[in-house]
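Every protein chain of the complex appears in place save one, which is left out.
And then chain A:
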Amino acid sequence: MPKYLLMIFQEEVATREEAGETVSGDYQAFMQRRAGSLVNGAALEPPESATSVRRDGSGGFSVTDGPFAESKETLGGFYLIEAADLDEALEIAKEVPAGSGVEVRPVRVAS
């Protein structure tokens, strides 16, 4: 069965407010309802805790404070799910009680 990564995006403020809280009731309800489809998942610490490691193009690395891409919405957590097809994956994504929304990416199948 195809796997998809659901990347949960939310406004930075929301991420900060939720930091340190236990898993909310909404998320618990979602995870119970979709237990059969969830492979893995986690909430992330807020973006100011992020560190980005970029290749500098000459064999070295530059290490900077902050998320890889600056934006109003940041990655707050993820689920790895199994679904029959994209339609089912999108249905599950709509049920994630996410702040701003969810990006659905198919996991590449090794060939």
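Things to note:
As a working rule, contacts are C-beta pairs under 8 Å (C-beta built on N, C-alpha and C of every residue); 3 or more make two chains touch, one makes a residue touch a chain; residues count from 1.
Just so we're on the same page, contacts and distances are computed from a predicted model.
A chain of the complex is left out here; the name its UniProt entry carries, from "Sulfite reductase (NADPH) hemoprotein beta-component", "4Fe-4S dicluster domain-containing protein", "ABC transporter permease" or "RNA polymerase sigma factor", is "RNA polymerase sigma factor".
In the complete assembly, the contact with the undisplayed chain comes from A:Pro2, out of A:Pro2, A:Gly41 or A:Gly101. Remark: the residues of chain A touching the chain excluded from display are 2, 83-87, 89-90, 104, 106, 108-109, 111.
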